[in-house]
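Some notes on the structure that comes next.
All protein chains but one are shown at their positions in the complex.
Order as written gives the chain letters A and B; numbering starts at 1 within each chain.
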Amino acid sequence: FPLEGRSQKPREQGLTMVIDKGMGPVQTADLLRTSGKYIDFLKLGFGTSALYTGKILDEKINLARSYGVDIYPGGTFLEIAVLQGKLKEYLAFVKQAGFTAVEVSDGTVSIPPEVREKAICTAAEMGLKVLTEVGKKDPRDKTGIDFYIGQIQSDLRNGAFRVIIEGRESGKNAGFYDREGRFIPGEAEKILSSVTDPRLLIWEAPLKEQQQELILRFGPDVNLGNVSPFDVLALEALRVGLRGDTLRKAYLATKPQDR
Amino acid sequence: FPLEGRSQKPREQGLTMVIDKGMGPVQTADLLRTSGKYIDFLKLGFGTSALYTGKILDEKINLARSYGVDIYPGGTFLEIAVLQGKLKEYLAFVKQAGFTAVEVSDGTVSIPPEVREKAICTAAEMGLKVLTEVGKKDPRDKTGIDFYIGQIQSDLRNGAFRVIIEGRESGKNAGFYDREGRFIPGEAEKILSSVTDPRLLIWEAPLKEQQQELILRFGPDVNLGNVSPFDVLALEALRVGLRGDTLRKAYLATKPQDR
Partner (left out) sequence: FPLEGRSQKPREQGLTMVIDKGMGPVQTADLLRTSGKYIDFLKLGFGTSALYTGKILDEKINLARSYGVDIYPGGTFLEIAVLQGKLKEYLAFVKQAGFTAVEVSDGTVSIPPEVREKAICTAAEMGLKVLTEVGKKDPRDKTGIDFYIGQIQSDLRNGAFRVIIEGRESGKNAGFYDREGRFIPGEAEKILSSVTDPRLLIWEAPLKEQQQELILRFGPDVNLGNVSPFDVLALEALRVGLRGDTLRKAYLATKPQDR
């Protein structure tokens, strides 16, 4: 491959998290058979987990696990549970349903720091991989970047497996993206420089331009999230330099005498 | 669920109409098994019904019916039949093929009011659910809103089951949406105030922002159309408040002492 150094599964970096907006079991099986080795996490987006009949949810969870893919419900769900004072019941349901991971976020509902900490610790003790999310879903929230940097650090300290940088499903006007889906200048670097290990962050990057920019900046093994099921193979091609945009970089990096 | 009051099937309100741009039978079955209870109408978009082999069309119609989903061909088809003076033959074909509904529109071809009336009455007498559509597909048509309000009222009087408010497949620069896909201010309200029962209208709203705005304005049981097959579960999550944008509303609506 033109770009070298892509990690194989099970991997600690170069993670790909796919957002599932409601695939049926047949489509899920087809995707996993074809691209399962390029998928590390499958997120059942938003609160859709509650909208499947029990049997279909079981099938999807079993399929993901059989391909070594971690599967978890979208964070909105946990926020509702916290709102209703049912955090413990929620985590028990997640574990019992067969999910292997859980997301702790406060994109919509404000969650006190001590509740967040408790959610992370409890879930981790139950053997769930904890993914936390930082960044508001709504552009009207004006929280500064320093708050999020503090949150990243305390989440990791409390036992989070990875911290997800919010980008939403659309990739626009949320988290650290502007209305056009471009990074707000300087913010990505500031976040990155605040962690000891960049492999602990997963960047939500649903748009191809975002995936490309993150790969060009941070290398083929950057962790990416909210990837569409239809884009998994195209993203993998981007990672290994089998697509114009990253091939160009690999190509230009070769010494002139080698061309 | 955070937002209460979502109707169950068979329902009179909160209808979801899905636009099918050419799904194969396997994908159709997978969608219906997973999300059939959230789908009320399946529209075979544009004139695609004529492009399936007979066997595949049969399979799709039978699948939809077996899940209690009404199925019908896009309105372009009827417009062509009217243009060719073959309205009666067209309705007979629709009925005989097993479709359970029919769309009467004049988005492209001008249809005289008396022909429109006859189409609605005849189809209704044949036992088809008649969905009429108002609003031009082409922004160059400058017909005023009052004309459409008159059309809505006479369609319902003539036996239409529901009236669809045009939004096209793209949701932009058509019907009552501007180039960015946003409502033209005041028009939705003017249309709404002209009918005795808002449940008689189906709003074409292919874009997530449109779905969200209509749910926030008119409640979780607003009728929505031209929903992508890939968005059915995500829309249902929006309706019941299991997604950030509508959860926020449900959350803010709770009394502060409950938080």
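Here is the rule we use: a contact is a pair of C-beta atoms (placed from the backbone, for glycine too) under 8 Å apart; a residue touches a chain by one contact, two chains touch by 3 or more.
Source: prediction; values computed, not measured.
**Q** Of A:Ser35, A:Thr48, A:Thr108 or A:Gln210, which one is in contact with the hidden chain?
**A** Here the residue in touch with the unshown chain is A:Ser35.
**Q** On subunit A, where is the contact patch with the chain that was removed from view?
**A** 1-2, 26-27, 29-31, 33-35, 38, 208, 230-234, 236-238, 240, 242-245, 247-248, 251, 254, 259
**Q** Given the full complex, what residues of subunit B touch the hidden partner chain?
**A** Spelled out for subunit B, the touching residues are 21-27, 45-48, 50-52, 56, 76-77, 79-80, 83, 107-109, 137-138, 168-170.
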